[in-house]
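Take this structure, written in structure tokens, and hold onto it; I'll ask about it next.
One protein chain is absent from this view; the other protein chains keep their places.
To keep things simple, chains are lettered A, B and C as they appear, and every chain counts its residues starting from 1.
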Amino acid sequence: MSQPQIPANAFSLDPSDPLNDLRMSEKAKPLYEHVKRFIKETVDPMAVEYEKLGRNRADRWSYAPGQLELLDAAKAKAKAEGLWNFFLPDAETGEGLSNLDYAYIASELGKSPMASECMNCSAPDTGNMEVLERVGTPAQKAQWLEPLLKGEIRSAYAMTELHHASSDARNVATSAVLEGDEWVINGEKHYISGAGSPRCKILITMVRTSPDAPPHKQQSMILVPKDTPGVEIVGGQHVFAEDHAPHGHMHIRFNNVRVPASNMLLGEGRGFEISQLRLGPGRIHHCMRSIGAAEVALDLMVKRGLSRQAFGKQLVWLGGNVEIISRARIEIESMRLMVLKAAKAMDVLGNKEARLWVHMVKAMVPERVCKIIDQAIQMYGALGVSQHTPLAHMYSQQRTLRLADGPDEVHHMVVGRSEVRATEGAAEEMQGSMVWRS
Amino acid sequence: MSQPQIPANAFSLDPSDPLNDLRMSEKAKPLYEHVKRFIKETVDPMAVEYEKLGRNRADRWSYAPGQLELLDAAKAKAKAEGLWNFFLPDAETGEGLSNLDYAYIASELGKSPMASECMNCSAPDTGNMEVLERVGTPAQKAQWLEPLLKGEIRSAYAMTELHHASSDARNVATSAVLEGDEWVINGEKHYISGAGSPRCKILITMVRTSPDAPPHKQQSMILVPKDTPGVEIVGGQHVFAEDHAPHGHMHIRFNNVRVPASNMLLGEGRGFEISQLRLGPGRIHHCMRSIGAAEVALDLMVKRGLSRQAFGKQLVWLGGNVEIISRARIEIESMRLMVLKAAKAMDVLGNKEARLWVHMVKAMVPERVCKIIDQAIQMYGALGVSQHTPLAHMYSQQRTLRLADGPDEVHHMVVGRSEVRATEGAAEEMQGSMVWRS
Amino acid sequence: MSQPQIPANAFSLDPSDPLNDLRMSEKAKPLYEHVKRFIKETVDPMAVEYEKLGRNRADRWSYAPGQLELLDAAKAKAKAEGLWNFFLPDAETGEGLSNLDYAYIASELGKSPMASECMNCSAPDTGNMEVLERVGTPAQKAQWLEPLLKGEIRSAYAMTELHHASSDARNVATSAVLEGDEWVINGEKHYISGAGSPRCKILITMVRTSPDAPPHKQQSMILVPKDTPGVEIVGGQHVFAEDHAPHGHMHIRFNNVRVPASNMLLGEGRGFEISQLRLGPGRIHHCMRSIGAAEVALDLMVKRGLSRQAFGKQLVWLGGNVEIISRARIEIESMRLMVLKAAKAMDVLGNKEARLWVHMVKAMVPERVCKIIDQAIQMYGALGVSQHTPLAHMYSQQRTLRLADGPDEVHHMVVGRSEVRATEGAAEEMQGSMVWRS
Partner (left out) sequence: MSQPQIPANAFSLDPSDPLNDLRMSEKAKPLYEHVKRFIKETVDPMAVEYEKLGRNRADRWSYAPGQLELLDAAKAKAKAEGLWNFFLPDAETGEGLSNLDYAYIASELGKSPMASECMNCSAPDTGNMEVLERVGTPAQKAQWLEPLLKGEIRSAYAMTELHHASSDARNVATSAVLEGDEWVINGEKHYISGAGSPRCKILITMVRTSPDAPPHKQQSMILVPKDTPGVEIVGGQHVFAEDHAPHGHMHIRFNNVRVPASNMLLGEGRGFEISQLRLGPGRIHHCMRSIGAAEVALDLMVKRGLSRQAFGKQLVWLGGNVEIISRARIEIESMRLMVLKAAKAMDVLGNKEARLWVHMVKAMVPERVCKIIDQAIQMYGALGVSQHTPLAHMYSQQRTLRLADGPDEVHHMVVGRSEVRATEGAAEEMQGSMVWRS
């Protein structure tokens, strides 16, 4: 992960700055209500059916009969009702909402396991579409962005490697060498989320093309169709024993994989630059949805506490449970405001200048949501870790977010360093202000 | 502390609600800049002089020669420049700012130990003035509110009693009995902040007048001039060994203290009602200033980390210090947004409806600011607990806020209960939504 | 869970008390070394083979060809070498070690996923054998204890019910009614660990036999052979998506299950009494093994930190990682001493008098071990939650211990209440000792 040049005054913002207007826009409001209704009336009942169908499928890496029909019907309905591709701010395509408006909506998407996909807002497609929309050539857009925007195919983002800390984006070993008008790719990626699905057709792949360039110019991003000869899906990797099939988190080998030179995105040596562009909104989308997950966990925690008795009392009134609930509510409201502010910062300042807010939110939200879910689990007893509540699955997802797109520690490093740098200039003045009494 | 009837939908607010517009108003902006300038140019240099003068005074409970002149000059300058009485929202007097605008300004006041007093915004006067402005009779206002608004006298709020948990406001033992047209008061109060100062002239005193009424109707608030015969200042109470003289935290006995019947505020049995009115903004003012204190602590922490070397490195780069700094910054920004939202809620919804936000902020802020100051102390070593940095004093102040106006636990109890109550109605629907897989 | 009458002086123990001699006995020392060697040379290599064989089995609830042969060979070797049934203190059978000696050995067992079973020390058999050894009739012992002690069969402990908080042991709904000389059992149990295995032959089942007796006398424990008609295995329940097949955590229905009257343990209405007997050592065995798990997690954490580079450094030297490692080591040594002390307390005082130590250890250990494993996961990145390190599995196990045999909260409740009760008598003297200065 890079060390962005954070403007020294990142936090001494003018308090009447538009940054502090965290209201949803008037135009988004009916959409927001519509989304909530759609989830309740269409997505949630469909998800129940979908899950049932999936239980007995023979091959975990395919869909069960009937599953895709259910899903596609919901997607078609969403598209018809205009609930589609909200995530693309200021897009040429005319689609999308501001990051702030989307933050409100994404928080609702985060309450439902299938809502994002139904409205074509699920990771990693969102980040991939944003990359293609921002840096793709017209041909690349026609071939990949269009079907993605239509929800016809899915995609993956092949960046992480087993043997190198992916928190340091320069650590890429998968190589691409130009032979004639083809790039020849060799290497190995793992935890490539979504690459297991039969619908996943394209891998945006980080490769090292220019080992002699300066560290941030050695990497490139290149489009690799999943069915290219030499792309070998080694297997699915687990997250706390879940394989998340059929999407999965795949271990992939690239064995002399050849793609046309025109599959390069933006240009040789610009992979790191694209990764920065991509990670801002991508990271924050997860955090937006995490707010919704935290709301679900708190709601479940309280409901369990109300419906269960021990020692002659409802659990909720025993021991420190009321304080646990209060602290969860306070954390949720704090996180919500931070997510909204980061989204607004991206809208007002642009992704680059807003980056510090993104790092803060990424370092803050998943860790705290994990804690809230863990407390909900505790309230449920054994049921909390079972397949009969969504909590264990929710925990796995949030726990993984503390590792994905840079572990918490790296985000804290960026935020802390930026604070140090901003203070450094003023260090000389210390003596005066700190002495209370000589 | 009471159990307010929190509206069940307190958190499911319309996201385009004005509540989420946390911008300072245009009109307050120049004031805000003016306040920052005034603190830097006038208050801070004055405070250094003031502290020096105070060191050698013989009687800790009086002012040293020259101190009052310094203070009054700064107050006069502030008043002349219009930096005065910001805290009174929507006041008949025409003074004051919205709670939101004041929140921004109070955060600056919190960075400087004397700024609040210089601009006539210091506790407990602010809360007392608000009470008098809202419920005082014209005569009461003329006698006490006017000199308070002018900064000529100071006041105290005599509520806490030694032998009863003041978190439960009904626990008042100090009695007032009507004899003819006088109330005769007997009892004992402690930790009455500000009552030590020679300038403190009036005590708004919580008494029990109506022991046979329902629990919330037994108490009254009454104006007791400090020089009334029978008002005995027993002594000053410490906060981590500080006496905060001459303001102090006084132990006071009321020995057959007689005041005219007209000194009653609002009416017999309405003491609890007034305390509710008073506590909303009063609690939040402290928290607003705490944000400023946290900023100072973080700034000092980083500067120390930059200016000190150990093991061949600046302290700031050793161990987990960068992460500590990052976490402090994230907490500060979260708390700031929560305080702003609570202030806005009071502006938009009124103190009563906004009360849950106040409880959340009161339970959240002082605890976290204590932690940040504690970490700054750790970075300073022995100097951190000494009189040579402001940190130990700042810690004492924030630590005390975790006890004053209701301990953290009580605020969590209110927030948690409200969450439980809001969920309760929906408990029936649980079965459906929680089952992930049967 | 009961409210034991803790002796008021539980902590004011004579400091030269044998309780504080936490040394392993001389006789156990060679055994301890033998166990470590056996795990390294026999169990660990076998476990690798066993796991490989198990991957491709068609039916998760049976063993794969070759698995049982491997396991039985290791068990036979262990028995031949005298590494068998260590867990039974002061047993009539002549087997077993003191709790203290066993604590040292169990900590080693906890480092290896199959060591306990190989030496016939795995849950829930250990607790079940202890129950049978303590309260079984000669006939019950001959039928069930003997084959369990020989490792020929396995067992389960059917206590938890879906619809009642099992932290309150009186909450048992499964009924047993005497018809002639048979008990007829109806009800439903869940999370019955180990009941999935084809080798599991007997269920020690908690039933309600005496609804009109006082609350602690309504329950009984009864032996239910798993193949009795009417015992229906509904399915396996997950722990963070793991089914732990073939042992499993089974959902079981009892549909008019008939067992002979002689299957009753100890006597009608004595179920609660037996559960108390059983839970002391059973709880502590888990915690002993948890120490070993924590050692593995710390070892893995450090090794990963040494073998991985980011930003030009080994991970271990980045940020606060050295302090995380130090804190883990300090926690492990603290927990180890607490576990040893609790074991010694059971040896010296007996299970009943030592119960407070057991509660303390049960409330302390799994929570802290979870944290250490979680930090190890964080050091591994995505690999940490995958199937390629043991960490996710280890986390699930420890997380479950925070719920099993009483959730943390209940153990804290018992410890805290005991502290309050012990102090209560002395409350009168407070005034004198607490006043520092009047």
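FYI, a residue touches a chain if its C-beta (ideal position, glycine included) is under 8 Å from a C-beta of that chain, and two chains touch if they have at least 3 such contacts.
What you see is a predicted model, and the numbers here were worked out from it, not measured in a lab.
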item	value
Candidate in contact with the missing chain, chosen from B:109, B:239 or B:332	B:239
Hidden partner chain, touching residue among C:204, C:222, C:298 or C:318	C:298
Selected residue (touches chain absent from view) among C:21, C:41 or C:232	C:21
Where the unshown chain meets chain C, residue by residue	11, 14-18, 20-26, 28-29, 32, 44, 51, 55, 104, 298-300, 302-307, 316, 321-327, 329-330, 333-335, 337-338, 340-341, 360, 363-364, 387-390, 393, 409, 411-417, 419-420, 423-424, 426-427, 430, 433-438
Hidden partner chain, residues of chain A it touches	319-320, 322-324
Interface with the undisplayed chain - residues on chain B	160, 162, 165-168, 171, 190-191, 237-242, 249, 308-311, 315, 318-320, 377-378, 381-388, 392-393, 395-396, 399-400, 402-404, 407-409, 412-413
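Note that in this section only the chains that are shown with their structure count from here on.
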item	value
Middle chain, criterion being Cα centroid separation	A
Copies chain A and chain B - rotation angle from C-alpha fit, nearest 5 degrees	180
Self-contact between copies chain A and chain C, residue sets same or different by half	same
Cα-centroid distance, chain A relative to chain C, in whole angstrom	38
Set of chain A residues in contact with two or more other chains	387-388, 393, 409, 412-413
